[in-house]
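For reference, the structure discussed in these notes is given below.
The other protein chains are all here in position, but one chain of the complex has been omitted.
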Amino acid sequence: MVMTPEVLTLSEAPWLFTGVMLVKIIVAFVATLLIVAYATYAERKIIGRMQTRMGPNMTGPKGLLQPIADGLKLFFKEDIIPSQAHWFAFILAPMMILAPAFISISVIPFGGDLHFTYDGILYAVPMQITDLNIGVLFIVAMAGLGVYGIVLAGLASNSKYALLGGIRSTAQMISYELAVGLSIVAIFMLSETLSLRGIVAVQQQPLWGLESLSFIPNWYIFCQPLAFCLFVIGSMAEINRTPFDLPEAETELVSGFCTEYSAMKYALFFMAEYANMITVSAIATTLFLGGWGGPFYGWINFLIKVFAFMFFFIWIRATFPRLRYDQLMFLGWKIMLPLALVNIVITGIAILLW
Amino acid sequence: MLDIYLPILVVMGIALAFALGSVVLSRLVGVKKPSEVKLAPYECGMPLIGSAQERFSIKFYIIAMLFILFDIEAVFLYPWAVMFKRLGIFGFVEMGVFIIILLVGFIYVWKKGALEWE
Amino acid sequence: MFKEFAKGLSITLKHLLPGNCTTVQYPKQKLEMSPRFRGLHRLVPAQDREKCVACYLCPTVCPAKCITVVAAENEAGEKYPEVFEIDMLRCIFCGYCVEACPMEAIEMTDAYELANFSRDDFDFGKQRLLKS
Amino acid sequence: MSDQVIVEKLKEKFSSEVLNIVEFRGETTVTVKKEQIVDICTFMRDDFGYNLLCDLCGVDYLGKAPRFMVVYNLYNITTKQRIRIKAPVEEQDANIDTVSTVWGTANWHERECWDLLGIKFNNHPDLRRILMPADWEGHPLRKDYPLQGPDREPYKGRLS
Amino acid sequence: MGVEQPKTLGSGFVTTSLDKLVNWSRASSMWPLTFGLACCAIEMMATGAARFDLDRMGILFRASPRQADVIIIAGTVTKKMVPVIKTVYEQMPEPRYVIAMGACASSGGIFDTYSTVQGVDEFLPVDVYIPGCPPRPEGLLYGLMKLQDKIRAERNTFGAAIGVGDVVHNKA
Amino acid sequence: MITVNHYLLLSAILFAIGTFGVLTRKNAIVIFMCIEVMLNSVNLTFIALSRHVGNMDGQIFVFFVMTVAAAEAAVGLALMIAFFRNKESIDTDDFNMLKW
Amino acid sequence: MEVILFYLTASVAVISAIFVTQCRNPVNSALNLITTFLCLAVFYIMLESPFMAAIQIMVYAGAIMVLIVFVIMLLNLGLAVKERYTHGMAGAGVLAALVLFVSAYFLGAGEATGTGGSVTSEVIASYGHTELIGRAMFVDFLLPFEIASILLLVAIVGAVILSKREV
Partner (left out) sequence: MAANTETMTINMGPQHPSTHGVLQLILELDGEIVVKATPHIGFLHRGIEKLSEHRTYHQTIPLTDRLDYLAPMSNNLGYVLAVEKLLGITDEIPERVQRIRVIMTELTRLKSHLVWLACHALDIGAMTVFLYCFRERECITDIYEKVSGARMTSNYFRVGGLADDLPDGLEGEIRTFAESIPAHVEEYEGLLTGNRIWQKRTIGVGEISAEAAIDIGITGPALRATGVDWDLRRDNPYSGYDDYEFEVPVRKGCDTFDRYRVRLDEMRQSALIIIQALDKLKPGPILADCPKVVLPPKKDVVNNIESLIHHFKIVTEGFKTEPGEIYQSVEAPKGELGFYLIADGSAYPFRMKIRPPSFVNLQGLPQMVEGKLLADVIAVIGTLDIVLGEIDR
């Protein structure tokens, strides 16, 4: 006999709800942390290989303990707060940049429903920390908050490099936030929802609603290729990855906004970069690649797609030089922004004509 | 309401606790040997020229300002996009007018050279 | 434009494939030194003593002035260096001493693992140079 | 135009200025008085096409009078010819006019010359020390300046 | 005279293991400052490049002294450069190490002249000297491994971190 | 039980704080921020009342308030910068160009 | 639960709002103002208006405050600005506050997330807040919406003119 699963709610089963929630959060959090740690390792390995060298292989077996050694070392380093720095903002900045990245993870669906029976009742629990009906807006808002980390780092450090790096970075991030924010509007026109879970659900239908094409999933990458390109380029810029890594551009601004940061606070910046990379990959997966849909079991599909994105980011980093600041702004404002608007108009016309 | 937002609150708490905890713990266990030079701002090893609190170009400000205005536009676009299929051609024209008016501003800014750096 | 981007990407991807790695894993693998490599000096021993006859050519020709020789005479009336010392920290491994030595009494080995903790560890006297 | 012809013409124009002409290993060196050095250099540049000032340096002939010599190595990119001009400078109040107006490159060369040899270049736009720290005392390339500096003995081996 | 025993956490199993852990992390993740002075800097770059690959040992070059652990003085130190090096070194967080790479940094080398400092140890506490002009990349790698040995031989690193006593340097 | 009055009281408090700030501070930027506090307190009132009466109008109003706030921020701060360039100060006492 | 959350957030909001007015350093003021905004977003969520909460963060915290912080950086007001205070008009502020308190008091208590009117909690839950906003905005408030674009246009032009170098 097939039972319709109950939705777990706080009011009906408070303890179970809380327990499941905590388990989900902890799993997601630990997984993210692990991916963050090993993303640094993977990046060093992959870029190393692309550059005909080995990458870390002397710390632990195959160098697998490298991220842990780095983390521990930074943990035990002396923490310098420059005397003329605005100490509160100086400490707040790395947290402000890391926290939004982690918080954004909480609305991303990793997989379909998980069914389990407790106390004789079949429950369906989505593999997602929580599904907001404004999920995408939430992420955009969090990305907006992430800017403060960099602004404050630049402002608080009382160093010219940090100031310049912070300012550059902020201008860059907000410019591309706009392009990214506008590029995904076309998705909502198609999906008619802002909930990430809803968007994934729409993408699991056959392509363009045609049953004959059912072997191709209705991923938005197929009907919104322009939006996808804009999103990927824009988010690369938003998370300061090469070729948009100007704020940290070592060869210009030493370390940009984190020039004055040492020890664990620097580690947080470092982690935030990779956490942001994961977040962005996860969002791109959800919005354009059909989330957890695919040949394997839910979250495995999801992780494969996320890792593919991350590999792409790493690959780009190994290949391309860095843009110049004015070119970056040019690209953001004069190319991506109009293109995003054009994309919206085209999508609108297409929908109206369909 | 709490059903949905409680987990976010918890995640927020955990994320902040993690960030704060690691910073504070690291500060506690790190060696502390401050000196005047160490706490001075980094300047490639040279004595400071001028103050780090110098001003920078107005252009950055223009970028931030434009961002606000276009951000508002994006904010208007979200509910519109979600409602688009239900609003139909009417909604399309409506937003078209809105975007065109804003584009006028954008083109003005472009022509004024506020987006140029050289 | 996209063609060029793709070209760049393909070049890096090609190198990702196994077999392109050029790393020599130093402590495990070591490169073979060329026979002419100018590493740590060595005083060439003769039957019962060093070949060196303390002719002072090497300290004279040394551009870094890092060789100290004090000559003495043994019972047989042969000149020998009572002190022969090279300040390894100052030595620039130019090979002039080897070139100048008429007796071929000094040569350069392929030892390059010379790093050490303090200046005192670089006390390369006659005995140490004979052994190296 | 061969070197002889150029030298003859130079002599013609600045007969009172040219002190000495030497040829050594196929290179011509003209020694001139320092007073009209800018005019001579401009003349060399404009009339003979010596548009590249390869090198400018000072030499300290300690014990001779005049003690210093400022040397200009000129090159003509079109005819691929070189010529050398030297101008003596006395030890007392060592100075000479700058040629940075003739060739821009002289700017740093002259600064270096001032820095290392203490020859002043009149009308130089920016005569500061270039290689040594701004507060350095003495001019190290002078022959009477000890190699190791005034405050240190030369290194004589580990044992000393 | 009576040498006072340095204040430490003791040498119990736990403290020793913690020390080992901290030492291990420090030895496995030495980030040098991107700081080249002269010829040796090129060999330092070559060491970082594909054939010798410093990244294998977990070594990344960091541009800001705030994030660096090791300063490799690679090249001739001139008197004009001394204040700069001092400042940069001072701005590195503890624990910090100094490697004098090459003859010039170690002792002045061939440049026994007015403008050159005769060895960086005149003003910095050098941990490892690497002779050579310039040393081979393997020489630098060997020097870095020597430094790792030195770090691993340190005692009371954990104690010093939590504010009990200072690091005791044992002979490696 | 949180009633609409709670929200209204809170927004009154915030408004008062904002007003106080506007009236006592001299730093134009701080005054600007205080104005933002006041605007937000009004927004809170709008939304609370809109929910109270079960009508979307208030929320739409908030939307427009935000738009106006954004425009105001852009223009206001631009004014401030323009002023600062002339006077090297953003003290309101120096805003005396319009004094009669 | 909700009550605790309300009071907690409310107190944070009020305290940070006070700090906004009292901090000597504009940077601190700005940081506190961000906190106030975030608290208000929490209230909006409690009032079942998640879309408003999101745009509160996006527009206020994410955009307007960035601009303010930029200006603070731009004008180099980061550290120790000497400032005079006037307390002469403080009385007016207190008076304003009193008026508001009284008016709030006389309004009478009622359900915050009301059951009355057409937009009930159930409607929001089923139809979606964003959709409701969209409908209201693009059907009922068409003209203000278009006028908003003109306002933004004017703001763009004004701000560019004001901040251009020639002025």
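In order of appearance the chains are A, B, C, D, E, F and G, and numbering begins at 1 in each one.
Please note the rule applied: contacts are C-beta pairs under 8 Å (C-beta built on N, C-alpha and C of every residue); 3 or more make two chains touch, one makes a residue touch a chain.
It should be emphasised that the depicted structure is a prediction, and the values quoted were computed from it without experimental measurement.
Participant: Touching the left-out chain: which of C:E4, C:D48 or C:E75?
Facilitator: Only one listed residue reaches the unshown chain, and that is C:E4.
Participant: Considering the whole complex, not just the chains shown, which residues of chain E touch the missing one?
Facilitator: These residues touch the chain not displayed: 33-39, 41-43, 45-46, 49-51, 61, 63, 65, 75-76, 78, 80-81, 84-85, 88, 104, 110-116, 133-134, 136.
Participant: Touching residues of chain C against the unshown chain: what are they?
Facilitator: 1, 3-5, 7-8, 11-12, 15, 22, 33-38, 55-57, 60-61, 63, 92-96, 99-100, 102-104, 108
Participant: Mind pulling the chain D residues that touch the left-out chain?
Facilitator: 24-25, 27, 29, 51-55, 57, 59-60, 71, 73, 77, 80, 82, 84, 103-105, 107-109, 116, 129-133, 140-141, 143, 145, 147
Operating definition for what follows: only the chains that are shown with their structure count from here on.
Participant: Starting at chain B, how many touch steps does it take at minimum to reach chain C?
Facilitator: Graph distance in the chain contact network comes out at 2.
Participant: Trace the shortest chain of touching neighbours from chain C to chain G and give its length in steps.
Facilitator: 2
Participant: What are the residues of chain G that contact at least two other chains?
Facilitator: Only 2, 46, 48, 51, 55, 58-59, 62-64, 66-67, 70-75, 78-79, 128, 130, 133, 135, 137, 148, 152, 155-156, 159-160, 163 qualify.
Participant: Note the residues in chain C that touch 2 or more other chains, in rising order.
Facilitator: 21-23, 25, 65, 87, 90 - these are the residues of chain C that touch more than one other chain.
Participant: Quick check: in the complex, which residue numbers of chain G touch chain B?
Facilitator: Touch residues, chain G against chain B: 1-2, 45-46, 48, 51, 55, 58-59, 62-64, 66-67, 70-71, 73-76, 78-79, 128, 130-131, 133-135, 137-139, 142, 145-146, 148-150, 152-153, 155-157, 159-160, 163-165.
Participant: Which residues, counting only chain D, touch chain C once they are in their complex?
Facilitator: That would be residues 154-160 of chain D.
Participant: For the complex, which residues does chain F have touching chain B?
Facilitator: Answer in residue numbers: 63, 66-67, 70-71, 73-74, 77-78, 81.
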